[in-house]
Each structure stands twice: as structure tokens, then as C-alpha cells.
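Note that one protein chain of the assembly has been removed; the remaining protein chains are unaltered in position.
And now, chain A:
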Amino acid sequence: MEQRLANSLIMTVNEKKFIESALLSDIRVDGRRPFDYRNLTIRFGSEDGSSEVQLGQTQVIGFVTGQLTQPYRDRPNEGAFSIYTEFSPMADLSFEPGRPGESAIELGRIVDRGLRESRAVDMESLCVIAGKLVWSIRIDLHIIDNGGNLVDAANIAALAALSTYRRPECTLGGEDGQEVIVHPPDVREPLPLILHHFPVAVTFGFIGKENTVVIDPTHYEESVMGGSMTATLNTNGDVCAIQKAGGDGVLQSVIMQCLRIASVKAGDITSKIKNAVESYNTQRSLKKIKRHNPDQHHSSDVAKNHMERLTVGSDQSVTGSQFNEPDTTNKRNSTLKSFSGGPASWDPYSKGVDGDELRTSLASRVAPVDKQKEESSQVNPETKSSPKSSDTNSLASINKVGSEIKQSKTLKDAVKPKHKRRNKSNAK
């Protein structure tokens, strides 16, 4: 019992009073005005469908995965999706591992309602064979840092991950036209999900007896507030969901004002998400072009940069909590000057490199050379130098073909037995 109390956030009376009295002069503890959002940063992982959202000090990561399943009986031509929320114990001392608590379940329900009941995700396009096979999308949200207002951050993470997720393309084929062939991503370009609109959640906190309203509360404000309301809206002005579960009573006029403010904020956030997704998509298509079609001009520049950086340092280490672009580039420049990492004499290409070989080997690399990327370092200086390019190309293609054969086999095996039974019963 004492352990649990010690783990939860304990605020002194002075701190609480300070927050409330500062709000009477329209000042918040972190310097914002009552209707200002914190800085929102949306980043994407290396795989499609993974997003990392940072809203002030709150951090949430989202993953979207899909698999083929049977549809629900009452909706035979619609896909399915489910949301799993994890309040990771790394987010807060008071989050315990194991069964999700009330707030975790409430958060999951709010995000789910916003997406499902407003029909934001197009379910009918996920159908492969009506009544038999549909795509089931699974969204995993991991809260890794609790800085307050987890609902909004989790919602944005879910939307960002859904926007960048790509599901494999599948076609009907085989003898009777009933067999489903799932094409792996290197054979056919995977397809994005169809999102009709973006339901954005905006949370308000009601602090004090004067019903002072603040938007996007921090975790200190959350422990002081008397009630909260989450409104999920989209840019068309539709209210997708409103959640006000208990707490202090609030005047009607205040609620209406909140909804008006929320629609403005929803527009801002939607445009931020769309910008981030667009830049991710352009990067992704550039990666694809580099992989399949090595542009001589482009990769020679890349090769030059690579050669330069090889002689300066090896791995990269960054400290600090902010992931803002200018900070990390500054740190990188400073680490390059006073570098910590492998010694500069460790030049893996001890014999010197043929320019053509390097170009083609870089083009066949699976991982792209990004401007934030690091260099490789070698352990035993006695091993040989330049990698052979033509063989890596063939090896890469062999690997891909091998995985393709493996993939189509396992998924077919998962699907086939059900079909066979069905066909037999139909034939009877």
C-alpha cells in the first residue's frame, strides 16, 4: 500500500494552489497560454506503419500490422481492426505491468471510437473474398513517457501509423479462382489503407472552481484538475466522439466554446500529420528508386560523402531528450569535430576502392545511406577490403526469391485447409 502511494505523483498543497492561481491570470506553469498546444513532433520508424509521436514530454509509439482472417458473421464484406494500448511501466512509476488499468482501457476505447464509429478507416477495401477472407488490422500503441494528455498523443500516433502502413497486395488466382496469392513487397508494391478523414482528439482540463479551461494538460495539471473532456473532431467540422466521464460539472456555454476551439486545433494537427506523412512518403519513394534503379549521378555523390565520412569517425552517440532536427545536427557537427568513436586510422578500405564497385555496392545496399546514418567499423584489421558488387547483387536477389517462395507457401498453407473443407461442403 505504501509502495503504491510512493509511486504515484504526490503534489504539495503549494504546488496545487500555484497552478490554480496562475491560471487566474491566464498563465500556465510551463509558460503556455490556456489554449496552446505543446510542441508536436511526428517521426516514423524504418518499417511501414510505425510512428513515434512526441507531444511536449509525452511520447507514444504506434505499430500497425495486418493479417488475413475470417470476417465477422454479421459483416461479411468488411475488414476488421483492433486497438491495443499498453501503458508501459517505463512511462510512469505508477504504471504497473500486467492487466491494463482503467485509464488504459478508457484511452483505448476513446481512440477506438474515434476511428471505428466515424468510419475513418475504409473497411470494405480490406475485403478479399466476401464472407471468407478479409484483412484484419491491428494497432499497437505503446505509451513510453507520461508527460500528460496521453489520449491526444496516442490518437495522433494511431493516425500517423495508419497513414503510413502498407498492406501486401493480394490477387485471386489458382484453378478455381478461389486461391489467394499474397504478393510480397518486393514483387508488387504494397497498398496503403484508405482513410476518409482524420479524427483528431483534443483534450480539455477543467481546473478550479471558476471552471478555468486548459487545453492539452501536463501531468501536473492532470493531478490538479477537477474534470476533463476529450472531443474528437475532424477538419470537416464533424464531431466524431465526445468523452466526459464524471468530474466537475461544466456549463453548457463552456462546452460549446471548447468544441469551437477543438475544431480549430483539429485542423492544425491534421495538417501537421499530413505534412509529416507526405515527407515520409517522398523519402520512401526515393529509397525505392535508389534500390531498383541506381542513378549514376546520385550515387556517385553518395559515394563521395560516404568516403569522406569513413575517414572521420565511426559510430554515433547522442545525448539529450529533445529530438528536434536542428539540435541533433548541431550535436552531430560537434561530435564530428571532437569525435568519440573509432579511431580515424581504421579505414576498412585499406587497399583503396574502385569507384564503380563502390557505386554499385552502395546501390544494392538494403539500408539506405541517410544523412543521419553512421559508418561501419571493422574489428580485425587483417581481413580483406572492398566487397564484391556483382555477387552481392545476385545474392540479394536470391535471398528475395527465397523469401518469396517461403512466404507464399506459409500463407497459402494457412488459408487452404479452410477453403478445401468449404468447397467440399458446397459441392455436396
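We adopt the following convention: a contact is a pair of C-beta atoms (placed from the backbone, for glycine too) under 8 Å apart; a residue touches a chain by one contact, two chains touch by 3 or more; residues count from 1.
Please note the rule applied: contacts and distances are computed from a predicted model.
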Protein name, per the UniProt record, of whichever chain is missing from view ("Exosome complex exonuclease RRP46 homolog", "Sepiapterin reductase", "Mitochondrial ribonuclease P catalytic subunit" or "Eukaryotic translation initiation factor 3 subunit H"): "Exosome complex exonuclease RRP46 homolog"
Contact with the hidden chain (one of A:Ile19, A:Ile42, A:Ile61 or A:Leu193): A:Ile61
Among A:Met11, A:Leu24, A:Met90 or A:Leu172, the residue in touch with the chain that has been omitted: A:Met90
Of A:Arg28, A:His142, A:Arg167 or A:Lys265, the residue in touch with the unshown chain: A:His142
In chain A, positions touching the absent partner: 3, 6-7, 45-47, 50, 57, 59, 61, 63, 65, 84, 86, 88-93, 97, 138, 140, 142, 144-147, 314-321, 335, 340-342, 348, 361-362, 364-367, 373-380, 383-384, 387-388, 391-392, 395-396, 399, 403
